[in-house]
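Comments concern the structure below.
For this depiction, one protein chain was excluded, whereas all remaining protein chains were kept in their positions.
In this document, chain identifiers A, B and C correspond to the written order of the chains, with residue numbering beginning at 1 in each.
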Amino acid sequence: MQIIDRNSLDILFDTLKRRGFNLVGPTIRDGAIVYDRLTSTADLPIGWTDEQNGGTYRLKKRADVAVFGYTVGPHSWKKLLYPSVQRLWRAKRDGENFQFITEDEEVSKFAFIGVRSCELHAIAIQDKVFINGKYIDPVYKLRRENVFIVTVNCGKASGTCFCVSMNTGPRATFGFDLALTEILEDNHHRFTVEVGTERGAEILREVPHREADEEEKAKVEDIVAKTARQMGRTLDTTDIKDLLYRNYEHPRWDEVASRCLTCGNCTLVCPTCFCTTVEDVTDLTGEHAERWRKWDSCFTMDFSYIHGGSIRSSSKARYRQWMTHKLATWIDQFGTSGCVGCGRCITWCPVAIDITEEVRAIRGKE
Amino acid sequence: MKSRTIKVNYLARVEGEGALYVKIKNTTVVDVKLKIFEPPRFFEAFLRGRAFTEAPDITARICGICPIAYQMSAVHAMEDALDVVVDGQLRALRRLIYCGEWIESHSLHVYMLHAPDFLGYESAIHMARDYPEIVQRGLQLKKVGNEIVTHLGGREIHPINVRVGGFYKVPTKQELKPLAERLKWARNAAFETVRWTATLPFPEFEQDYEFVALQHPEEYPFNEGRLVSNKGLDIAVRDYDDYFVEEHVPHSNALHSVLKEQGSDNLTGRLYLVGPLARYNLNFHRLSPLAQDAARSAGLSPVCRNPFQSIIVRSVEILYACDEALRLIQEYEPPEKPAVEVQPRAATGYGCTEAPRGILYHRYRIDDDGTILDAKIVPPTSQNQKIIERDLYQFVSKNIELPKQKLTQQCEQTIRNYDPCISCATHFLKLNIEQE
Amino acid sequence: MLPDLYRVQRVRQETHDTFTLELEPMSGGQQVAAKGVSFAAGQFNMLYIFGVGEVPISISGNPTPRKVRVSPPRFVHTTRAVGTVTKAMGKLKRGDVLGVRGPFGSHWPMEEAVGKDIVMVAGGIGLAPLRPALYQFLSQRENYNRIILLYGTRSPADILYRRELEQWRARFDLEVQVTVDQAMGAWHGNVGVVTTLIPRVSFDPLRTIALICGPEIMMRFTILELQKRGVGKENIFISMERNMKCAIGFCGHCQFGPTFICKDGPVFRYDRIQEWFGKREI
Partner (left out) sequence: MTRKRKPKLAVWKFASCDGCQLSLLDCEDELLTVVDEVEIAYFLEASRAVVKGPYDLSLVEGSITTPLDVRRIQQVRQASKFLVTIGACATAGGIQALRNFKDINEFISVVYARPEYIETLDKSTPIANHVFVDFELRGCPINKRQLIEVISAFLQGRKPNTPAHSVCIECKLRGTVCVMVAHGTPCLGPITHTGCGAICPSYHRGCYGCFGPMETPNTASLSAWWSRLGAKEQDILRVFRGFNAYAEAFRKESEVHEK
């Protein structure tokens, strides 16, 4: 474990930039901490934190100058790994025939700054979906290959976090190039650094650093342990798959359906949800056609539309599909839970529907 | 006895639905009616009981062509009631978005609605076959206007960003930059537009009008000023109701507005004219030097009384709006807050701004918690309706020997001189010419 | 994800709303050359009509054509025009070009069926995905015991593959029963839903493989009837249908319980999805 001080964070940024990486990370926009292009550490949410609960998110000033003193916000990294709206191909009519126009996509190399442990798990889950199966999604693969990941171990948990329950945090254990832990002490603002890959080590060599002492190593443990104790939510995952398989007809689904807006926010903020739809479009002349892929949600009627109607026309069936997929069928499909406990779906649900609460209700009244 | 009628059941290339009816007996015009049959929509009625904050969005729906005008008059009236002043960069942004609407609306009228009359086409689409570059230029100019509105307002029609007190969100300097580039092109195109419109064939038709427009000590009027005329009117906006009166005639779903003869409640008051011609004649010296030069070099004097030449005046105003928009963008510094805090209180507020077609007056009475108790809206088209009828009368009388088809076409053109907006007029237009 | 280009070589109108297209890869289709037109009975393709859209359609041709009978080999699809894309597909003529991605999905249990009785139950357009299996069974007839095809349609006018059905019916090594929901005109055959045919045919329930394709409700009742006869769940195979956008497990639309119909299906062994199949709105 190494140590860099706060100023060296700027050097780390510059080094990554020199190596051709575009930095993306937390920054304040429109009253939230979103993931966007960063030019320097000044773009980071220095001295800001967030307060989260079901259906609410508020930025708050911190008493200190923490750089990573917040938890996850409305965006997730998936927006960079498979864009929310993407053209898959173009075609042109050519007399009686038509032709596809293929173009090689240039994708910039990204360095993700401030990825949390739950998010690493989410990326790993999407890897399973997009590149570790029988078919490979070229859009995802192209972007994923180029990413450099700088992780941050969480120094605080928010009111909707439950990574501890899902075994996905708060400490990062894999999947990063470099992992930082922020140590904020009067007069000495520094970060511990763990190296995850050779690539990471190479970058770190260009940043002034030193070996961490025992005390500093212990601090990391303390910080993550404290965060773990702060979890705003818990979810009992015992036997969860069978629990949900057993309860397709539980009355709780009707109850949640009475509140659920079927707006789809939960699916779109979720870092693992991957569903998309395609739009086949043409221009006015009818000479050009394109196919676009867009993020979709299992909460729409079109999602399950087959000729004659939608399979999941009730909101009950749609919420049930979503939650059962996240927590149960995902396990059968990909050998892992589809939920990493980031809590986004709870915070960003406009009416505060809470996946942990729903599980509790079903378990309780089974 | 020979009589003719000229009827145009659905006036084309105007906004909304109107009809024209002219009745000629021997060689005299006996009746002229500009009918507005666009169904009434009762805005003043359902504004009652709404929140004062809703007026800009609701009244915008009176007209899809000039929603900004409605939003501006509404916010000014409300701010007048609440005794709030919105100035500095927020005021500048309001001016900027208004420039956008003028550019868009005037370009639409000049190129798509009016020019085809002069060149003998059914529409700009037909005109595009022979004059593709000109029509393209008009479309692109219009687009720049729309871009300004969209940038600041969120979309070109019924923008969503205007509120009592200011805006919901203001742009950064960076965000306005691309507009400046487009506006530089637009300013040149507008210059060309002035030159081009000046070459169109104009009938001899000088009329004596009482022009009414806003006048402001420093600027060409958009949002603020005193109501003045070339015949001595000079009043504050809040005195509007003392000087103007609206009457309802059977042939029209729009109310007609006239200037009251002072000291009398006589409804057959003075006719007056609002719109680009009025603004131009009353405020020529407030145009930017570039716009003044363009007008002069196109042979337009600071006083223009030929309504057919309103097409040149509109073009000058497009040029001015481009110039002004550029200036506003160059001087822009984002204000600290997107809006001024407003607190409701029981009061009556008055607002009058210069819509592309002329002055648009709003008056609201609200109660303590901001609920609208009473609303009055007088759009430019209802103010011009009487004068349009008078012009028609004069025009037909002068050209009575023309073959019917030609006369009909020219009557339509006479109406289009005013760019009447029927949707506005009905918060109601119908055209028939009858000759006996 | 880019479709290959195929040319329509032949169009056959089967009924007023159903038609069969034979598609040949266009020369120059790079991927096609490598892959060849081969598929397993039960699989489907994604067919793209220029400017209109893309839909999943089962392959209804012969997976093991007699050598070089048609060269180059073709994809055969039978489609019922129900909506935008399928209607546009119905307007294609010989020589028109369309995009093809595939073949995708699982296939009918050809190996498991060896040495057993085979009961195929088709409802409506469901006959199309079953036809390749039938072709294959017949081409290796000696490998199987009894082969029974039960087929139900709405009315006599909706019967697909009429000539072939007649030929099949004439064979002694294949039992074909057709029924219609509503008799019209000169129909002298069975009337009633397809499930009513099940008790009438003889097979050895303990040594039977059943293949079913049709509307979900029809499949549900067919399964009940077969179970009544004693056919085990593990010997019943059904072909499922769900909305599909990508056909390769990314779009998520075709999820059915824990499965993706595009890659785990469309053909499923009934006992593996039984838990979900009985439930509504899954």
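Note that contacts are C-beta pairs under 8 Å (C-beta built on N, C-alpha and C of every residue); 3 or more make two chains touch, one makes a residue touch a chain.
Not measured: the values here are computed from a predicted model.
Of the chains on view, those touched by the hidden chain across the whole complex are A, B, C. For the chain missing from the display, the contacting residue among B:A55, B:A128 or B:A190 is B:A128, taking the whole complex into account. From the options A:L16, A:V269, A:V340 or A:I362, the residue with contact to the chain not on display is A:V269. Where chain B meets the chain that is not shown, the touching residues are 10-17, 38-46, 48, 50-51, 54, 57-58, 61-65, 67, 108, 112-113, 122-126, 128, 132, 135-136, 139-140, 142-143, 146, 154-158, 160-161, 163, 167-169, 246-250, 253, 255, 338, 412, 421, 423, 427. Contact between chain A and the absent chain runs through residues 29-32, 34, 55-59, 74-75, 79, 84-85, 93, 96, 258-265, 268-269, 279-286, 294-295, 297, 299-302, 313, 315, 347-348, 350-352. Counting the whole complex, the residues of chain C in touch with the unshown chain are 50-53, 83-85, 88, 96.
The rule is simple: only the chains that are shown with their structure count from here on.
If each chain is drawn as a node and touching chains are joined, the picture fits none of the line, ring, star or complete shapes.
Separating the centre of chain A from that of chain B, both taken as means of CA atoms, is a distance of 51 Å.
Residues of chain C that touch chain A in their complex: 1-3, 5, 26, 48, 50-54, 82-83, 95-97, 99, 241-243, 245-246, 248-253, 255, 257-260, 263, 275, 279-282. Chain A contributes residues 88-89, 91, 93, 96-100, 102, 129-130, 133-135, 137-138, 245, 248-249, 274-278, 280, 282, 286, 289, 291, 296, 298, 302-307, 311-314, 316-317, 321, 325, 328-329, 331-333 to its touches with chain C in the complex.
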